[in-house]
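To start, the structure itself, in structure tokens.
Note that one protein chain of the assembly has been removed; the remaining protein chains are unaltered in position.
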Amino acid sequence: MEITRPTSLVEALEARAEDPGADLLAGGTDLMVEVNFGHSRPEHVIALRRIAELAQIDGNRIGAGVTWARLEKSDHRALAQLARTVGSPQIRAAGTIGGNIGTASPAGDGLPWLAAVEAEIEVTSKDRGVRRLPCSEFFTGVKRNALAPDEVITAAILPENVPTNQEFAKIGQRSAMVISTVSACVVRDDDGTVRVALGSVAPTPLRATRAEALIAENPDPSEAVLAEFVRTVSAEVSPITDHRSTESYRRHAAGVLARRLLERCLAR
Amino acid sequence: MIVSFNVNGEDRVANVAGSESLLQVLREELGLPGSKNACEQGECGSCSVELDGAIVTSCLVMAADCEGSAVTTIEGIGSDKELHAVQQALIDHGAVQCGFCTPGFVVTAAHLFEKNPHPETNEIKEALSGNICRCTGYGAILRSLEALAEEAR
Partner (left out) sequence: MTTSPVTRKRIRGGIGESPLRPDGIPKVTGNFAYASDLHAEGMLWAATLRSPHPRARITKLDTAPALAVGGVVAVLTQDDVPGRPGFGMHVPDQPVFAAGECNYWGEPIAVVAASDLETAKLGVAAIVVEYEVLEPLTDMEEADAADSQTRRMKIRRGDRTVSGAVSVEGYYEVGQQDQAPLGNEAGLAIPDGDGGVDLYAVSQWVHSDHWQIYPCLNLEPEQIRCHPVGMGGAFGSREDVSMHIHLCMLALRTGRPVKMMFDRAESFVGHVHRHPARMWYRHEADADGKLVKVEARLILDGGAYESSSNAVIANAAYFAMGPYLCDNVFIDSVAVKTNNPPAGAMRGFGGVQTAFGHEAQMDRLADELSIDRLEFRRRNALGQGDPMNSSGQIIEGSLPTAELIDELASMPIVEPLASDDPRHLPGGTGLTTNPDHVKRGMGYGVTIKNLAFSEAFDDYSDVRISLSPIGVEVYTAAAEVGQGMVTIIQQLAREVLKIEQVAVVWSDTNVIGSAGSTSASRQTQMTGGATYQCAVELRQQILDEFGGDDLSSEGVWRDGDLLVTLAEVCGGGAKEHEIRYRHPETFATDENGQGDPHPAFAVAAHRAVVDVDPELGLVRVVQLDTVQDVGKVLNPVAALGQIEGGALQGVGMAVLEELVVDKGVIKNPNFTDYLLPTFLDAPHIEVRFVEEPERWGPLGAKGIGEPPTISAGPAVYAAIQDAIGRHLHRVPVLPQHIVGSS
């Protein structure tokens, strides 16, 4: 195995351009599980943790190399909430938001928030420069994304004026260190517009747009509307049954969780 | 490939074959078996080490990426003659049974107490929520660290 340890983004992009198949290594918390269990045998690894510019938070730009431990202290309320639920303290010290984006697991804890605040994923290559993709275009399937072989995920770009009213919650069977069976994020603009995104209930982070529309029509929802909101969310998700949970439970819990978060937003 | 890094205050050189973990290299190359291999998924904390100032699971650190890093393992915390306060507290309160998780708990708790000498009960629990113990039910571990936090007040 060969390893390249660039200290600048330019060097990293050079390396990636020269060897488009190379594996990108950030915190290692996803890739090394694959390596340890013999599912991945990298031939060339480009290690990204020495690149200072990736590890910066600059206004609406969150560098891909920022760790969850740092994001636990984020001013974005829901981002801090979700960061605290990623793996264990040890995982949060190593794992990065860029790694979470790159792995593109349906259960990726950061993804519902990125989808709910309508962040764009910034990817960069030596030859084609910077591309910014909305979540809906970047995440293409279970552990699949639109990153080209010569690109590196460089940042999550937040829109101007991300609402401060935002809530995240995650259901796992255990109280800590657990993969989500359902996660959700709700954000609410000052004008009452609500966005609802869910994780672990579809191949990619899912925006519950019909449920959002229901609240747009009923910005001060009655109990009946809230009940309809729950039903709508449950209808919009497309979860599966696996060894972690069941399709039916996930559908039910997605609705309940989204309502609770909506109510928390409405109460603020 | 040759990887040079600092382990427990000493400059060390490891011959790394491929994508193996820091845990592997510590245990099999550098003669430091105190960090334990129990899950290789970052789901138990038995292999916790301090890497460049942060506590990580060494099973999920690619050794080849440790060039120039500073690592502190259980072997770098206290000694038989001079135990770290966390080590002494765990022994005194019967928090050691099979002991397989213990090095990970020591490394993680020592870091916690370094940052915050008198953590609250919930802070102790959350800081150690990535370290699994199968023997004790955590009761004695909690009592030992609560007592240590109390001493620090």
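Lettered A and B in written order, each chain numbered from 1.
By our rule, contacts are C-beta pairs under 8 Å (C-beta built on N, C-alpha and C of every residue); 3 or more make two chains touch, one makes a residue touch a chain.
Source: prediction; values computed, not measured.
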{"item": "Contact set of the excluded chain (shown chains only)", "value": "A, B"}
{"item": "Contact residue for the chain not shown (choose from B:V16, B:I132 or B:A149)", "value": "B:I132"}
{"item": "Hidden-chain contact residue, picked from the options A:T85, A:N100, A:N145 or A:T232", "value": "A:T85"}
{"item": "Among A:R5, A:R49, A:K170 or A:R195, residue touching the chain not depicted", "value": "A:K170"}
{"item": "In chain A, positions touching the absent partner", "value": "33, 36-38, 81, 84-85, 167-181, 243-246, 248-249, 251-253, 256-257, 260"}
{"item": "Where the missing chain touches chain B, by residue", "value": "17, 27, 32-41, 43-44, 46, 73-75, 77-80, 83, 87, 90-103, 106, 122, 124-126, 128-142"}
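One rule holds for everything that comes next: only the chains that are shown with their structure count from here on.
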{"item": "Where chain A and chain B are represented by their mean Cα positions, the distance between them in whole Å", "value": "29"}
{"item": "Residues of chain B that touch chain A when the two form their complex", "value": "1, 17-21, 40-43, 45, 48, 51, 54-57, 59-62, 64-65, 67, 108, 126-131"}
{"item": "Chain B-facing residues of chain A, complex", "value": "1-3, 5, 25, 27-29, 31-33, 35-37, 40-42, 45, 47, 49, 67, 69, 87-91, 93-94, 175-177"}
